[in-house]
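The complex appears here minus one protein chain, its other protein chains still in place.
Should a chain be cited, it is by its letter among A, B and C, assigned in written order, with residues numbered from 1 in that chain.
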Amino acid sequence: MSADQNALPELGVAVVGHSFMGAVHSHAWRSVDHVGTPRFRTRRVALAGRDAARAQAAAVQFGWEEGVDDWRSLIERDDVQVIDILTPGDSHAEIAVAALEAGKHVICEKPLAKDVAEARRMTEAAQAAAAKGVRSMVAFNYRQVPAIGLAKQLVDAGRLGEVRQVRAVYLQDWIVDPDFPLTWRLQKDRSGAGALGDIGSHIIDAAQFITGQRLTGVSGTVETFVKRRPLEATRTGANTGLGAEASSEYGDVTVDDAAVFFGRGDGGALMTFEATRMALGRKNGMRIEVNGSKGSVAFDFESMNELHFFDGTLPAAENGFRRILATEPEHPGVSNWWPAGHGLGYDHPFVHELQEFLGAIADERDPSPSFADGLQVQQVLEAVQRSAENDSAYTQI
Amino acid sequence: MSADQNALPELGVAVVGHSFMGAVHSHAWRSVDHVGTPRFRTRRVALAGRDAARAQAAAVQFGWEEGVDDWRSLIERDDVQVIDILTPGDSHAEIAVAALEAGKHVICEKPLAKDVAEARRMTEAAQAAAAKGVRSMVAFNYRQVPAIGLAKQLVDAGRLGEVRQVRAVYLQDWIVDPDFPLTWRLQKDRSGAGALGDIGSHIIDAAQFITGQRLTGVSGTVETFVKRRPLEATRTGANTGLGAEASSEYGDVTVDDAAVFFGRGDGGALMTFEATRMALGRKNGMRIEVNGSKGSVAFDFESMNELHFFDGTLPAAENGFRRILATEPEHPGVSNWWPAGHGLGYDHPFVHELQEFLGAIADERDPSPSFADGLQVQQVLEAVQRSAENDSAYTQI
Amino acid sequence: MSADQNALPELGVAVVGHSFMGAVHSHAWRSVDHVGTPRFRTRRVALAGRDAARAQAAAVQFGWEEGVDDWRSLIERDDVQVIDILTPGDSHAEIAVAALEAGKHVICEKPLAKDVAEARRMTEAAQAAAAKGVRSMVAFNYRQVPAIGLAKQLVDAGRLGEVRQVRAVYLQDWIVDPDFPLTWRLQKDRSGAGALGDIGSHIIDAAQFITGQRLTGVSGTVETFVKRRPLEATRTGANTGLGAEASSEYGDVTVDDAAVFFGRGDGGALMTFEATRMALGRKNGMRIEVNGSKGSVAFDFESMNELHFFDGTLPAAENGFRRILATEPEHPGVSNWWPAGHGLGYDHPFVHELQEFLGAIADERDPSPSFADGLQVQQVLEAVQRSAENDSAYTQI
Partner (left out) sequence: MSADQNALPELGVAVVGHSFMGAVHSHAWRSVDHVGTPRFRTRRVALAGRDAARAQAAAVQFGWEEGVDDWRSLIERDDVQVIDILTPGDSHAEIAVAALEAGKHVICEKPLAKDVAEARRMTEAAQAAAAKGVRSMVAFNYRQVPAIGLAKQLVDAGRLGEVRQVRAVYLQDWIVDPDFPLTWRLQKDRSGAGALGDIGSHIIDAAQFITGQRLTGVSGTVETFVKRRPLEATRTGANTGLGAEASSEYGDVTVDDAAVFFGRGDGGALMTFEATRMALGRKNGMRIEVNGSKGSVAFDFESMNELHFFDGTLPAAENGFRRILATEPEHPGVSNWWPAGHGLGYDHPFVHELQEFLGAIADERDPSPSFADGLQVQQVLEAVQRSAENDSAYTQI
């Protein structure tokens, strides 16, 4: 912090999309200059949506100067240097490639694309752009949760020893009701995949991020328990959640409700995964446990400010998992915020994510995770689907 | 939300103070127009501190137009309609009374004042101002935690039956280290009281808020375990936490490290309280459990998105405390934010608090809790201290 | 263990009482020769009750050779060396003094007596008997829970540093229903006290046992929320629980439903206590937390195989309460039983208690806790009642 903050360079930002992720990212963009050490004075130039009136209303609500119905116009503007992509997965590639080619830095929601081919195209565009100093990043926000960052630090410091096992689940229940409508997230041509892509991508990334091991093969299966659902009624107004209204017509669900798989990391770890939207009672149970030869860590997003750590080097008679409140200033991202014990919420890691992105732009380095990282996750997702279609046989990535 | 949001009336805000509460309130002021249904376009006019340079730096960091070293100048400004008081307790009365007399709406951090006399003076000023449409509010932020609001709703709906017992503790450990310096919070003439006033006031307010019962008498004791501490080194830069640096000189600690007391509510409940900064390992353990004839609720701020509810009307064989994730849209304040399971952090309830304050200004009603509520808590604090000085004898409030 | 076990001396045991504690102690007597290192071959000679038929039935069920209706006859028998007293508190003194004078070793349930005078008489008899090699012990079973033993070990080893605060509660809910009848536990002339004596005595003993500090004074209050209850219907058959059947007549409840108090230990600790049978949803919530200058421990009997330990000497960034499963062979009493993670239940500590008692007899030493320890707890209970009757004024013990 310093009085020189006003002297920081200005950076124009535009977002594409204004539903759930639009609300969260906008909140993060409003905060990013006011916590930690800002690198730019960000200007929230415009928000784009498909419908002009709704985009304008969202721009006012979320604090953007303008709302527009044409994301292409944003790319042409000189006062926009950053494009933040928050749309359904089927439009990521088109927007990202166009933005990168126009020299705009791009941050894109996960999963990177709706399939590997598109993800590869985006990654190639990102690499070409990087050569010209244009930055790109895929928004795996859970990496930025302090407790998850701490887990990674412990692994990196050797405190877990040789990492042997990972069990990662992502449990939600928002579509248990068979009358929940067929939103874009339940349509393969819009989203690419169901629970597997939407939340499975998070735990694949988190497991690889924490352990430093990449999956080399997987065996899996998927299931759709509710096979037909009412179509979604036409929406009016903003929708900052996952909810939707049902019409009286029905359509086929074309994505999985649940996916389970296991795999091997390139460092020898045996990893299990489950992504489901049918775990009744679990709201956002993104859980990961890592067991090594010297220690273990366990995390559950429903208690996101806690990391449970077992240090196997302590005497057995006084040992146990310790519940670390990941709210100490030493924990990744925490020094931006409040004193110990005054925990963070779902949105704070999005600020950390923007800090990483803006820091990379300022420092002229590539932010992490890259589009290439997003592509690799997409390859894992595709390998799971291939395994599922091939009698669950083990499938190389 | 609507495009008419730009047509909302402007409201100029100024804050006095820029340490921990300055950071939190500033963050809330930045968000309050962008979540839920805004009532004003708030303008963050100025931040006041004791030192001009530090105030200016803080203003830049926290997003205020100006930083000034004279809070009185803010009261004279026509473009300021709201004063937010975040200073140590010994200056609350002077600032609040002056602001209210100048016709400024005032929101003031808790405890309301450093003693009952000052709190009474503030309350009288608030009542005089209210007659002229000037609003005032004391900032008991924990009332705005969704899980605590839900607890109150359950009590109000009769789900707990007759409320019989309350056990409330507020456990912290940030001064266990005897080398932690003698900051203003450890000096009676600056803060009025120690753990009792700082965090005891929170659990007194929360217990009364949830149960709807006011304490009528108390019996208590206080303790100072570390009786001398190093003086605080001169501070440079902002300090958004509770930390401080020590000098080599020592001084007497003049407030309590811990206070314990019990009392009776005007509805017959037996309530116990403990406020301590010496509970090693507990970072912000603000916990409250309420037992009634039909149900019970339990809360711990270290897991702030959870309320544990026991509904005694269910069959014993399938009954137990249920862990409600207080992240459903029906829960107080939650519809401003994210989908179920995507929890909030320490700062979000401060936004709810500002929403209550601004809503009251817009609706020309008195916000809650009032300065009179703050005075009553101050009277409880004083009764505890009198009891402690009188062999713990039961003391009427 | 050895083939010489059959060569161990025989020891004849008789129990007086056969309701809840009769069932638990009988179960422990059946096991005590078969776990750990037995010191005697115990012979379960007789069980005494008030009614011959019910005593005989209970003897058969619980595995005693005979059932009798006259406890005095047991004292006269040469084949009985041990009397185990499990009756309501009003008969403890008479039975214990008679047994000790007859040279029988005595183990007596807690609280030791129904008042201080009786407890003192028992203690004098115990001391006179001890001079002749006759042993006596008061049955504070929670001392024998491995997790509580571990807590004491940590304190004794200095791992908590200077013990500063204790918060102990014992939360039950079995009389929330106003139709629960007026059993002996709710009658002052039978039981001596209500929640205060029955379960308050447990947490007083546990707090003093773990910390090694004795209470020097207390301030407290008591409450009876349900003031009249149906009389108890005549009972038929054994009753191994706390339940009872109601008649249509009513009587006055003469004991407390809840008691709260705080006090000071002779080592400077500030301690708070609550004993209640009205904490709806809490079944056997005997909880104790101890905070010292270097560490803290926390225990809840509802998770009796866990001790939570905070070691304040570890770095803050990786510190937290660790959940020790107190099921390691190093933990007190555990080596009698199962491998790590295969936890114990409510009854196992009663075996440990008998092992201590029998070990003391075999080794010709006094077992712990002694009748004098039981008397001291009784003095604390009485001080709480005096304080409660005297406007909660602080009362020396």
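As a working rule, a residue touches a chain if its C-beta (ideal position, glycine included) is under 8 Å from a C-beta of that chain, and two chains touch if they have at least 3 such contacts.
It should be emphasised that the depicted structure is a prediction, and the values quoted were computed from it without experimental measurement.
> Out of A:K114, A:R164, A:R185 or A:R214, which touches the unshown chain?
Checking the options A:K114, A:R164, A:R185 or A:R214, the one contacting the hidden chain is A:R164.
> Taking the entire complex into account, which one of A:E274, A:E328, A:E356 or A:E382 touches the absent chain?
Missing-chain contact among the listed residues: A:E274.
> Write down which of B:R77, B:K188 or B:R323 is the residue touching the left-out chain.
Checking each option in B:R77, B:K188 or B:R323, the one touching the absent chain turns out to be B:R323.
> Considering the entire assembly, which residues of subunit B contact the chain that has been omitted?
150, 154, 306, 308-309, 311, 316-325, 328, 330-331, 340
> In the full complex, which residues of subunit A touch the absent chain?
164-165, 167, 169, 173, 176, 219-221, 223, 225, 258, 260-262, 270, 272, 274, 276, 278-282, 289, 291-296, 310, 312, 319-321, 391-394
> For subunit C, which residues touch the unseen chain?
1-3, 5-6, 20, 23-24, 26-27, 30-31, 33-35, 53, 56-58, 60-63, 172, 174, 237-238, 240-243, 282-285, 301-305, 325, 327, 329, 337-348
Note that only the chains that are shown with their structure count from here on.
> Since subunit A and subunit C are copies that touch, just let me know if over half of their interface numbering is common to both, same, or not, different.
Same residues, largely: of all residue numbers at this interface, over half are found in both copies.
> Once you find the CA centre of subunit B and the CA centre of subunit C, what distance in Å lies between them?
Computed from C-alpha means, the inter-chain centre distance equals 42 Å.
> In angstrom, rounded to a whole number, how far apart do the mean CA points of subunit A and subunit B lie?
About 34 Å, centre to centre.
> Quick one: subunit A and subunit C, Cα centre-to-centre, how many Å?
Taking the mean C-alpha position of each chain, the two centres sit 54 Å apart.
> So which stretches of subunit C touch two or more other chains?
Each of 319-321 in subunit C touches at least two other chains.
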